[in-house]
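Of the protein chains in this complex, all but one are displayed in their positions.
Presenting chain A:
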Amino acid sequence: MRDVAVVAFAQTVHTGHDTGLAEPELLLPVIDEVKRATGLKRFGFTVSGSCDYLAGAPFSFVSALDAVGAWPPISESHVEMDGAFALYEAWVRLQHGDIDTALVYGFGKSSMSDIREIMTLQLDPYYLAPLGLDQVSYAALQAAAVNADRAALDEIVRRSRADGRANRYALDLPDPPTGKNTGEEFEVEPLRPYDVAPVTDGAAAVVLAAGDRARELAGRPAWITGIAHRAEPHYLGMRDLSRSVSAAEAGRAAGVDKGRVDVAELHTQFSHEEPILREALGLSGDVTVNPSGGPLAANPVMATGLIRVGEAARRILDGSAGRTVAHATSGPCLQQNLVAVLEGAVLETSA
């Protein structure tokens, strides 16, 4: 395959409430930032990820095009998925060999609606959605299936929120209550309110470049040495919810196990998803997970997965890590999973 790298990444300072900015207004600064970082004004391909249901109107990606400056017209596409899947489409497009750069972005404002109820509409409309199962309830089924240690989940939330407070782009969320203070307050048993990723508005953009173009645009490109995604059956009863077979398969296809992992950025919208994904990807206890704070500290839906790739790449770009893993998910209870491996030094000798 052709060598493709992340050469720039930008994200909004995410908020836990609606700041009055429309989606194109959220996007414009981050797209400007990656244009400045690379010096590029035009890209060989542009692709984005978003979801109409967040805005409650069709074609939410149409006005987002205003932030890109699509004039003269550009070669452009859109996935109704997280921006990480748009990044996959761009990586594939760069394999053709006729273009060298791609702009990828994702955006979402979950403050405008009730994401927990909206996600019910993602279920089979005949047999599952009419049951009214909401996002936190089906996540709780998975949490019960994995039966994770409560103290371990509390520690994941504490660590994520602390890391989030140190990350200027993530939300400032307090430490979760400890000891007796947790009381009996379940959101949906066994999940507590703080096990659930917060409502967040935000956007992110990534620039991909191939081969020598990547070396020109970044001092230390974050080479994508593997990227793959896999889906599982939709019906929760057809899966062993305590494991993520599709994340494991995607991880193997991306080559996660072919070397040491310094940092993993995982799309964990609930605390119990971290142990499931750690096991699926074979990440040992000493792998640093979500040093950005992860989705438990900022979850701008439809950009959250792309931000995982961006955060994993950033640590290569700034030289603080040598080999990182990014993960993004889609569908109820980790139905579909994307895994990317990013490396700094490895590919510097290949042309």
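One rule holds in what follows: a contact is a pair of C-beta atoms (placed from the backbone, for glycine too) under 8 Å apart; a residue touches a chain by one contact, two chains touch by 3 or more; residues count from 1.
The criterion applied here is as follows: contacts and distances are computed from a predicted model.
Asks: Please identify the absent chain by the protein name in its UniProt record; candidates are "Osmoprotectant transport system ATP-binding protein", "Tetratricopeptide repeat-containing protein", "Acetyl-CoA C-acetyltransferase" or "histidine kinase".
Replies: UniProt protein name of the non-displayed chain: "Acetyl-CoA C-acetyltransferase".
Asks: Can you tell me which of A:H14, A:R213 or A:H229 touches the chain that was removed from the display?
Replies: A:H229
Asks: Pick out which of A:Q122, A:N167 or A:N290 touches the chain that's been left out of the picture.
Replies: Only one of A:Q122, A:N167 or A:N290 touches the chain omitted from view, namely A:Q122.
Asks: Looking at the whole complex, which of A:F43, A:F85, A:Y169 or A:F270 touches the chain that is not displayed?
Replies: Candidates A:F43, A:F85, A:Y169 or A:F270; residue touching the omitted chain: A:F85.
Asks: Check the options A:S77, A:N147, A:T178 or A:S320 and report the residue that touches the missing chain.
Replies: Touching the chain that is not displayed is residue A:S77.
Asks: So that we can see where the missing chain sits, which residues of chain A does it touch?
Replies: 1, 22, 46, 51-53, 55-63, 65-66, 70-81, 85, 88-89, 92-98, 112, 118-119, 121-126, 128-129, 228-235, 238, 246, 249, 330-332, 335-336
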